[in-house]
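I'd like to ask some things about the structure below.
Removed: one protein chain of the complex. Kept in place: all other protein chains.
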Amino acid sequence: MDAILLQILNGLDKGSAYALIALGLTLIFGTLGVVNFAHGALFMIGAFCAVTLQRIFKLSFETLDPTQKDFLGNPLKVKTPYVESWFGPEMGAAIIDWSVPLAILFSIPIMLAIGYIMERGLIKHFYKRPHADQILVTFGLAIVLQEIIKAVYGANPIPTPAPEVFRGSFDFGVMLGFDPNAIIYPYWRMVYFAFAAVIIGAVFAFLQFTTFGMVVRAGMADRETVGLLGINIDRRFTIMFGIAAAVAGLAGVMYAPINSPNYHMGMDFLVLSFVVVVVGGMGSLPGAVLAGFMLGILEAFASMNEVKSILPGIDQIIIYLVAIIIILTRPRGLMGRKGVMED
Amino acid sequence: MGILEVKNVGKRFGGLQALSDVNLSVKENSVHAIIGPNGAGKSTLLNCLVGKLIPDTGSVMFDGQSVLGRAPYEINQMGISRVFQTPEIFGDLTVMENMLIPIFAKRDGAFRMHAIEAVSSETGINEQAEKMLEEMNMVDKRHMNAAALSRGDKRRLEIGMCLSQEPRLLLLDEPTAGMARADTNNTIDLLKQISDERDITIAIIEHDMHVVFSLANRITVLAQGTPLVEDDPENIRGNPKVREAYLGESA
Partner (left out) sequence: MLGLNKKDTTLLLVVMALALFAPFILNPFPEGSSLAQMFNAGYPDLMQRFVIYGILVIGFNILFGLTGYLSFGHAAFLGIGSYSAVWVFKLIGMNVIPAILLSMVMAGIFALLIGYISLRRSGIYFSILTLAFAQMSYNLAYSVLGNPASNYNLTNGETGLQLLLDDPRILGVSSVDGSLPVTSFFGLAMRDSYQLEIGSWLFTFNVGYYLCAIIMLISFYISIRIFRSPFGMMLRAVKSNQQRMNYTGLNTKPYLLAAFVISGIYAGLAGGLLSSMDPLAGAERMHWTASGEIVIMAILGGVGTLIGPILGAGFNEYFKNILSKINDDVLHAWLAFLPDGLENFFVGIMHYFVGKGWHLTLGLLFMLVIIFLPGGLVEGGQRLMKWFSRKDKNATETKTTPAE
């Protein structure tokens, strides 16, 4: 029982990331009809927004401290981050400590801008081209973005810690009456799950309760008719692309402490996110979220030693296996509409 | 006993009974038109004949064999060719290649791994295709991409492709829909010529009464998913039930 609970918890954080990326992919696919292979790169850029902000906060100047001597007897050079000198040492340290959550604010305008530029500058010209072309050009873009990040930040993962208070782990086991240390779960992963839930809720509420969202949903259902009604659907789709990019970016920002950002994390998540979208059903937002969490948890279960001893390697292929079975038996996925992309 | 025998065919989509109790007998070498107002179930019936849909009840026999449960390509191999409402041709291929493919399909069946000899070395098949292009008056367009043809030429090409297989039954789905008067008349003349000169049965689904009465020698009127009457054109013209069905639609 405790083992099962633990696996469910373990699946939640990865599942949250899958769900958020898949949500953005589905928004883009559903509204614009474009298969965006660069979406993983947006997730990666989000993570590097966190890295960048942390670096900016840590920018410091050097002063000589006459009270301390280094081993040669010269006055010791002390580095003081600018934020500490501006806001006082305590406040400054807190800002540096909280740089990942603060990066949420920092990343939103950046991601919206990147999304806007991508859609207007590139994707727009591919609406009428075959899906294969869309896949290929966004795949090319993903390579370019990944290489730019690699050129700027190097090839090694960059540890980006969460705020001090979230660094520990929480012992669920004790709370639920199991042995201590049976179910240990890092605080930050709980934060990530809660954050993902909020974002997903916000996106759904936005689509459900605003006029803008209604038009977009109508457009997803039947693009031509909405276009005929004289609504400038294209402009709204641009905004939707920006939002989808922001969702992927935020997923990346908050994921930075879980998995130190590296330049290929986008490509790593991309394939799985596509699989999630397909399992959930192309064009279905609830499907994407459901499938994201489901596959995250399934993957966690498959990596239990008990399972692996019976089916070696199952943890490596379980998601793909599920996807293959779903595509073959139920091509519209768990919650997709019939006929989407079945051409 | 007709070449195509449809018995008690019914088809339901959710709450909609698209076809019920359809009986139809198409005589060999006749031109049989199936007419009826919009939503009468004409297209559903056609799709049941070519294997795209499987009816819930009833039987469809072609030349004594059931077509039900067979894939479209198997039904074609039995001798039924279909012309679509909007011409379905191989747009990326040349007109000549469009004509070659059905002839290969006729000779080699549904699949043959024929990967070494060049297409051009198949002189017999090339001659047949050439002849059919001549018949369709399209020899000068043989090297054009089929997508670049005019609407009327696409229609001719599609009909030519079907005829090149020497089918026993040619099914046409509103072959003149969306055509200008002149193109419509050309198509009527072409179909007339085909039915006069060839040993072929034609079943045509049509909305345009001008086309129907110029071509058909037998007419089935479909209304609300079921045949109203089946008779000769002269009798259909004066039939009050038919008028009612059409007037009912326009009212």
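Quick notes
Every chain is named by a letter (A and B) in the order it is written, and numbering of its residues begins at 1.
Here is the rule we use: contacts are C-beta pairs under 8 Å (C-beta built on N, C-alpha and C of every residue); 3 or more make two chains touch, one makes a residue touch a chain.
Bear in mind the structure is a predicted one, so any value in this text is a computation, not a measurement.
Listed by residue number, the positions of chain B touching the unshown chain are 50, 71-74, 76-77, 81-82, 84, 88-94, 97, 100-102, 104-106, 108-122, 143, 145, 161, 165.
Seen across the whole complex, the unshown chain contacts chain A at 35, 122, 125, 131-133, 135-137, 139-141, 143-144, 146-148, 150-151, 267, 271, 274-275, 278, 282, 312-313, 316-317, 320-321, 323-324, 327-328, 331, 341-343.
We adopt the following convention: only the chains that are shown with their structure count from here on.
Chain geometry summary: the mean Cα position of chain A and that of chain B are 53 Å apart.
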